[in-house]
Structure formats: C-alpha cells, structure tokens
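What you see is the complex with one protein chain gone and the rest in place.
Chain lettering (A, B and C) follows the sequence in which the chains are written, and residue indices restart at 1 in each chain.
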Amino acid sequence: MDKVRLGMIGGGSGSFIGAVHRKAAALDACYELVCGAFSSQADNCQQTGLSLGLDASRCYADWADMLVQEAARPANERMQAVSIVTPNHLHAPQAIAALKRGFHVILDKPIAMSLVEARAIQAAAQASGCNLALTHTYAGYPMVKEARQWVQQGRLGTIRKVLVEYPQGWLATAMEQLGQKQATWRTDPARAGAGAIGDIGTHAAHLAEYVSGLRICELCAELNSVVTGRQIDDDAAALLRFDNGASGVLVATQVAAGEENNVRIRVYGELGGLDWSHADASSLRWVRPDQPVQIHRAGEGYLSAAATNNTRLPSGHPEGFIEAFANIYRAFALVLQDNAETRSDTLASNGHDYPSIAEGLRGMAFIEAMQASAQSTQKWTPVKL
Amino acid sequence: MDKVRLGMIGGGSGSFIGAVHRKAAALDACYELVCGAFSSQADNCQQTGLSLGLDASRCYADWADMLVQEAARPANERMQAVSIVTPNHLHAPQAIAALKRGFHVILDKPIAMSLVEARAIQAAAQASGCNLALTHTYAGYPMVKEARQWVQQGRLGTIRKVLVEYPQGWLATAMEQLGQKQATWRTDPARAGAGAIGDIGTHAAHLAEYVSGLRICELCAELNSVVTGRQIDDDAAALLRFDNGASGVLVATQVAAGEENNVRIRVYGELGGLDWSHADASSLRWVRPDQPVQIHRAGEGYLSAAATNNTRLPSGHPEGFIEAFANIYRAFALVLQDNAETRSDTLASNGHDYPSIAEGLRGMAFIEAMQASAQSTQKWTPVKL
Amino acid sequence: MDKVRLGMIGGGSGSFIGAVHRKAAALDACYELVCGAFSSQADNCQQTGLSLGLDASRCYADWADMLVQEAARPANERMQAVSIVTPNHLHAPQAIAALKRGFHVILDKPIAMSLVEARAIQAAAQASGCNLALTHTYAGYPMVKEARQWVQQGRLGTIRKVLVEYPQGWLATAMEQLGQKQATWRTDPARAGAGAIGDIGTHAAHLAEYVSGLRICELCAELNSVVTGRQIDDDAAALLRFDNGASGVLVATQVAAGEENNVRIRVYGELGGLDWSHADASSLRWVRPDQPVQIHRAGEGYLSAAATNNTRLPSGHPEGFIEAFANIYRAFALVLQDNAETRSDTLASNGHDYPSIAEGLRGMAFIEAMQASAQSTQKWTPVKL
Partner (left out) sequence: MDKVRLGMIGGGSGSFIGAVHRKAAALDACYELVCGAFSSQADNCQQTGLSLGLDASRCYADWADMLVQEAARPANERMQAVSIVTPNHLHAPQAIAALKRGFHVILDKPIAMSLVEARAIQAAAQASGCNLALTHTYAGYPMVKEARQWVQQGRLGTIRKVLVEYPQGWLATAMEQLGQKQATWRTDPARAGAGAIGDIGTHAAHLAEYVSGLRICELCAELNSVVTGRQIDDDAAALLRFDNGASGVLVATQVAAGEENNVRIRVYGELGGLDWSHADASSLRWVRPDQPVQIHRAGEGYLSAAATNNTRLPSGHPEGFIEAFANIYRAFALVLQDNAETRSDTLASNGHDYPSIAEGLRGMAFIEAMQASAQSTQKWTPVKL
C-alpha cells in the first residue's frame, strides 16, 4: 500500500503537539511527510523541515503558498493530506483553504472558534469531497474503544450516570506571563476562543458521548478564571443531562495544581459500570453488583476487534499517547488509501473510526452551551446544534 | 481511667451499624456496654443483649423505659452515655429524651429529619449540659485528619477547588421491594427523610468542610430517583460554592452499580493538592507543581499529632472502618472521662475531635438546600443555617 | 455465650503486640480480660492493668505467681486462657507452665526457640488437654482464607510456583544500639533465637503453606546480618521445594530501607494464579490465561464461607490488622466456648480455623532448616520435622 503523502501546517520548534502528530504519522508507516509550513518564521520552518529530512524546496514559510505550490505538483508527488497543528483561531481558515484545494485534513481540536466556523468547514468538506479527521486522542485508546463496545453490546444495561473528569495543573500559575508559548496562546481569547473547556473540556465531552453513545442535551455549568489576571476560563464543571434521560457530571480544570493529565471516565448502567483512566490506559475496569471486579487489558485475546485493531503489542507491553494518536492517523489513512468512503463503515466497525466534522460540531455546541450556561441564572441550558 | 458505661438504642439482629458501634466502643477499652434497647421486639432485644454478655435485667424492650430505669440506678452503676443507632426519624425524639435524662449521646448521622429537629436536639443538649457525638466516620480516619492539618498549615495555599464523591451501587436495584431491612427504611421518606443525600451526601459534605476548613454557602443540585418506583432520591450531584470563593463538585450516588463504598476527596489550592480515598484509607497523596508526588502513610513518624493520636499501629499494619469509628468513640470518651469540656479544645487540637451538633446542623442545612435546589429552576440556592 | 476469661503475660507499657492482642480479644466481645502479668516491673504491671480496668488484685508482677493464684480461684471466676506476648525465649517455659495448670494458651509466634522446645509445648498440651493458638496473623485475613479455598477447590489446578515475600525496613539501621525496646530483644540471639527468619520469615513460610496447602520439604537459603555489628540475621532469602514438586522463592528482609510491612504471596498453578498483598488486604487477584483479571473483594456475597465468616462489614468498608488478629481470637474462643474439640473440624471448615502447635512445629523446622542451609555449601537442605 502506498504511503499517504503528508504536509503539515504549524509544529515548528517550540510546538508540543506538532511532534506528536509527526511521530503518530510515522509509527505505522502509513504516511510519508513530504512538506511543511511549520512556522511563519522562515528560519524555523526550514530548520524544522531539514531536520525531518525534507527537501528544502518543500519547506514553506507561508501555509497558503504551500497549498498553492503543492496543488501544482504532479498528482503522484504532491501532498495528499495536511495536518493542521496551529492555534485554534487558524483552524477554520486553514482547513477550509486546504479542503478547497482538494487536500484531506487532519486537524487538532477544538475544530474552530465557533459553531459558525465549524459549519463553514463542514460546507467546504462537502463541496470538495475531502475527508477530515479531528484528533480527539483519547478516543484512539484501545480500551476506550472497548468501553464503547461494552455499552453498545448492552453489557451495562441502560445507561444512568456518566462521570467524566479532566484534572490538570499546568495552568495553576500565570504561566502566560512568563512567556511560555503554549500557555500564551491558550489563555488568549483571540487565539484560543475557549480556555479549559476548549482545550480539555471538549476532550471530556467527546469521551462522554463516544463511550456512552449518548448525546449531552442540556447542561448546567460553572466557568471560572481562577488565576488572577487570566482572561479566559481555566476551570469548569457542569451537571449534564443526556438524551436518554441519564445524568452526568463533567469536571475540566487546569488549576488542579500538581495533577498531570489524568482524564477519566466512568459510566454506570442498570447492570454495572465501567471505569477508564488515562493514568492506567491499558486497563478497563468492569464492576457489577455481586460479581468480582474485572480488569480487561489491552492486547488480550478476549477483547473486541475495535480494541484489538488498535493495539500493536501483546498484553503487558504498554502503548501510550503516541500510539493512541497513531490509531487515529492509521484509521484515516485506511480510508484515504482505499479512496473508499463507502467502506468506512466497515472500517469503523472494526475500530478504524476517527473523530471528524460531526464530532467537531458537537464540540463547538458544547463550548457554546457551557459559555451560555455560565452566564445564565437559569439552571439548565440546552446544547444546540 | 474508668470505662464509660454505655447503653444502646437499636442495633438488634439485622442491624448493620449497631455492631459497628459496639465494636468501636470495645476496641480501646474506653466503654463498657451495660444495657440496651436493641429492638422493640422483646425477643430480639433479650437475645442480642444476652449474646453480648449483658444482664437480662438491663435488656429493655422499650427505649423510653430504659432511659427511666437507668436514670433511677445508682450513679456509679447507671448508664452514662447512649448510642442511638435507629432509623433517622427516631433520632430526634430519642436523642432529646436521652439528653433530658442527663445521658450523653452518640448518634448516627444524619442528626435528624430536618433543621428544625436538629435545633431541638441542640436546645436539649444545651439545657442538659450533656455532650453529643455524631458519627461522621470518615472524619475519624487518621489520614483525613492529616489532610485537614495540611490545609490548616497552609500547605496547599488558598483553596480553590474541592472535589468530593461518594459512589455506591447497593441501591442500583429495587432492593427495598425484596424486603432487605436496610434498604426498606432507607428508601422510605417517612423514616429516612432524605435518600442518597442523607445517607452518603451528608458524609461527603461533611468531609468537604472538615478537610477544607471552608463552608459550603451555595449549591446547584440535581436529585434523581433513578430506580423505578423508588420514593426517595438515590442519586445526587451538585456544584458547590464555598465561603472563600472556592468552587467544588459533589457526587453522591447509590446507583453506581457495582461500586462499593469509595468515598474520595480531593482539594486543590494555589500550591498543590491532596487526594484521599476510602479504598486506600491509610494513604494521603500530595501533589505539587514540579515536585514528585508524595504518599504519606498512616503510622509514620512524620505525621501530625492529629493523625498519630488516631492510629494504633505502626505503618504498614492497616487500620480500617471500625478503627475510624473507634477514634470518634475514644475522643468522646476522653471528654466524658475528664468531665472537662473546657479541655476539649486541647483534645481536639491533638486529633481527639469528633463531629457534634454543629456538624449535624450543617448536615441538615445541606440536605435542605439540596432538596430546595433540586426543585428550583434557578441555578444557585444558598445553604441556610 | 459467656465470654472467655483471659489473662495476659507481657504486654506492658512499651510493648507493641500486647495492645494488639487486647484489642483483638475485645473486638468481638468473646473475651473478658480478667488478669495480667504485664511486666516483671510491678509498677508497669499495676499501671497497665488499672488503665485496662482490672482489679488491682489481679495485676501480678510475676507470671508464675499469676498462674498459681488464678488456678486457685473458683472455677467460674478464674482465668480460662492466657495470652503470652513475651520475647521468644520465654514462650516455651511460660506456655508449658500455663498448659500444665490447665490454662488454654494464645501464643505469639515463633512458638519457641527450637524444635525441641516446641515439642515440649506439644507434650504439655497433650497432657493437659488444653488448646493453643499461635498468632500467625496473616492467616486471619479473610482474603487469605479465600486464597486457600481457591487452591483447595482446584481453581488454580496443580500448584507449580509459590512466591512469598516479606520486605520490611525497620531494622535497616542499628536501632538496637539506640535502646529501642522492640529492636533490642529481637536482635538479641539469646532472647529472639532467630532474627528476620523468626520474626517475619516464619510468617512468610506459614503463609506459603497455608495458602498452597503444600509443605516445604527442601530449601536453599542465604542468611545475612547486613547491619554492621548485628548479632542475628536481618535478611534472608531461599529457594523452596514443595512436597508436590512445586518450586518457590521466599524473601524475608528487615533491611529493605523505607518499606513498611508488605507481606505478599503469589501462587501459580496450571490454570492460573492468585496474588494477595498486605498493602491491599481486602482484595484478592485472580489471573488466568486469556481471561480478564478478577479482583475479589472482602465482604462480597460471592466469597466462600471461610472468608465471609471472617469479615464483619459489607464490602468497601476496610478491615485491617486488628480484625485479622481478632479472627484468630474469635475462632479460638468458639472452640473453647463449646468445649468441643470434636467440633473444631466443622468450625475450621467454616473459616474458624487458627494456627496451632502443628504450625508452630513447622515454623521451628523452617527456622532450623534455614539456619542449617545458610551454613552449608550444599545446595539443598531438607526441612525436618
């Protein structure tokens, strides 16, 4: 199978997530990085590109220029898909431009700055016939996919309660005032749009819907800017109501000083519950009344195809964040390589699913509902799509 | 030091918590059980009393009768304190009657059916000069006491976030329809008053206030009766606001099918966070930015007096629920034995503190605010005392 | 049922294990402490006894005197059983004297200083018809009893491998030179007989045999005195061979600086394995090829009678070291109360078993084999009884 020829916008020196995208793309030999506009600073761009083994001629200082130049190359040579790993305010313009030029897009979350922007991306994709993957990483973990299967198989019975939390501590101090690059744009409303709810809240909300198979239809939220002088939310919590009548609680905070990145989801139904935590990502806990606790482990033969097809190693050989990311990349490559969107349902049923525009729209609707609820004195705010 | 002569109301065969109270009272040789009205069924009462080595003459079929008869005994022989381990609707009448007769009271939580009843207990105690201990067990664990010390010492800095949860699964099915004794009264509004929020929500709220040293001043709650046909809440969640401006989240559910009894509290301040969980009760986790995680362990020499004085064994020798309960009993006995309420501050500063009427009032205010909020379309409801 | 009237030899102020014995005896209201020779220092003895609520007349400064005096009391009043919690070199003379006077004995492990002494205890017990319980605490934990059941039920198939370890750090420095009372006698060959292998090695060996149902028949050991100047072993390891051909490894060290008291046993058979650790004493882990890991939990309804009868609380309410100790005390009381040794098999099959002289003999044979092997240049040394 030919590798997908990949370009990248953003991800120059100083970026965190750009390198993750590149390692994820390289891991399974599905992609070949052929070009990049890694930075608007020509030096940074060239240096990054050359260190990655790119041709100097394909290290572009201007992303729009890259789209033009690459589109002009011969079909068997030009970039086929582009990874966009820039701050949020650039997502929509860059994704739309890429889609319009006929490039598939891999986009960091949240998809855009607003639901309106997200709909514009959707329109561009529909017009171009190109695909888009949104890197909700946690949905790439095999045991998260297994969790989703359990719910779909009815193993938990009707779902009653969803507890999802994402406690982080990295913004517990005003790091943006020290010039830390990540902190600076992520706490800038003009470039990030939303703070904790955009960066990690959307992950939590996506995880809740992905695993439970339900939709959040109403919420009651509190948003805080805990750190003095911060212009954006760094702490959020919400009561949730799902479309089947289940209730839930979501916590997403960046001021849990000392915590790392331990997203966790628990789902309880009539028959039992499941528990997955990023800190022990290869395990999935199953609890039932009057039954021993079961710990299901990545790489074991008793798992569903969805989990197995997203695991590379036998059980006991841990896979982590890059591998979860790579699962999204690989699933997307399979669709592109087959040029067979018609087959994507089969792929998805085998765990080769990936978050896309629909999930991006839901993420934006979630953010907007959280923001509206935080301003409201009414208890419940609908999540409107 | 003479043992405190103890009586008991409730706790006959079929009771869960009665035996816990008795074991807690026996553990440290501070109490001698001398009488009981363990059940309104004379048989059950006699049988329970005799199996505990009581004199047949002090096994009373009627609790009111016991109070009268014991008060009539010689001072050096009669019951000095009484443990009340009956369903909630009996707490106030029994506690008030006992206090009026001059007996100290050890009372299971929640203190009563309403704030009004709680105030009546308070008045009776003040009139009699007798003491009352309320068995909020989790505050009896040494590492919970240590957690409180950390906050008071400023180890976490100003508190910003409190996450408290109490997931249980034992009422995930309609056990009350099968005649299970505990389930029957606990889901009966007439006898329990409140469901999940009374049984476990008050524990969670107390823990949040005890550890953080803050007061919940507003909340936004959802109460559910998840199991079909149930007449009382079995599931609750709330956003919390504390008196220093910190925010919090409380989850108390009895329908987390398959979960045991894993109450957990996390508190985050400007400088770091703490994490205590009932499932690993002898550990207390301390997280700080850019520092290794620390696990402090019960029984170690580096702990505060508050923890050390509530631990009986060297580190690595686990103590559990009965020992936590016994810590409350022992602290109460120390106060009674010294007849020195004036000294109780010193005792408390050494960890010989115990929840009392003030905590009971706050618990009732919490319950009433949760119930009012659940009925309200407004987001925030004050906790009124 | 009448309480067993209990006396105690040793356990005065400064003792660790004496208080544990007393709390264990008190917990389930099976015993009444009626007398004690807590210390050879009359002051310490009186003070300890009075603080425990004893009659001054039954606080004896001399243990031999206590045996005489108590035997002279009326049958319905005199001590029925005596707990011996003294240094090892006193076990045999005190136990033998007590048995000869017709008192049942509860004895701390190791049973004696030598196999010869242990046999003398055995003879005295047989002559007197009295019973003896040896407090191998870890066998009192419900999930250890469950583990034993699993092996007996064939759940693991034929046993192939036993890994048992007892890492401690409390003797990593020369505490005996600082006058710490416990360290002083435990590192004195004249009073302890054996060091790490006596204090914790016998626990590990007992656990291995108790859970596996096998007997260690050969071993290959190394004993070290790691801390400079120490006169006794503080570190031990051995390869084990069991009577069914299974192999094993035992580690017992007191110089694992920083470790608490985390005894752990793993047993593997043809069909799977089990794993129990003191640090998570309420859980028992079951692993099988191609099956999810199962965690069985104390207090759950799916456990055997052996576990259930040694648990006091519903699952999720941790019980610990004192409760495990109390399980031994309660089982012993049941036998004494029924005066029905003939029934002890039934009791044992329900988990009301307790280690006795047979286990004591095996412990001494283990110690002597470890010591012989450590001196030998030959690989294997038989365990001879």
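FYI, a contact is a pair of C-beta atoms (placed from the backbone, for glycine too) under 8 Å apart; a residue touches a chain by one contact, two chains touch by 3 or more.
All values reported here derive from a predicted model rather than from experimental measurement.
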Touch criterion as defined above, residue of C:13, C:44, C:291 or C:337 at the omitted chain: C:291
Residue among C:2, C:77 or C:222 touching the omitted chain: C:222
Selected residue (touches chain absent from view) among B:74, B:179, B:229 or B:292: B:292
Touch criterion as defined above, residue of C:94, C:253 or C:327 at the omitted chain: C:253
Absent-chain interface as seen on chain C, which is shown: 156-157, 160-161, 163, 165, 167, 169-170, 172-173, 220, 222, 224, 226, 235, 237-239, 247, 249, 251, 253, 255-259, 266, 268-273, 286-289, 291, 293, 376-380
Interface with the unshown chain - residue positions in chain A: 1-3, 16, 19-20, 22-23, 26-29, 32-33, 51-53, 168, 170, 259-262, 278-281, 297, 299, 312-323
Residues from chain B at the interface with the omitted partner, ascending: 286, 290-297, 300-302
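FYI, only the chains that are shown with their structure count from here on.
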Most distant chain from chain C by Cα centroid: A
Distance between chain centroids, defined by C-alpha means - chain A, chain B (Å): 43
Centroid distance [mean C-alpha coordinates] between chain C and chain A, Å: 55
Geometric centre distance via CA averages, chain C-chain B, whole Å: 34
Multi-partner residues of chain B (each touching 2 or more other chains): 170, 259
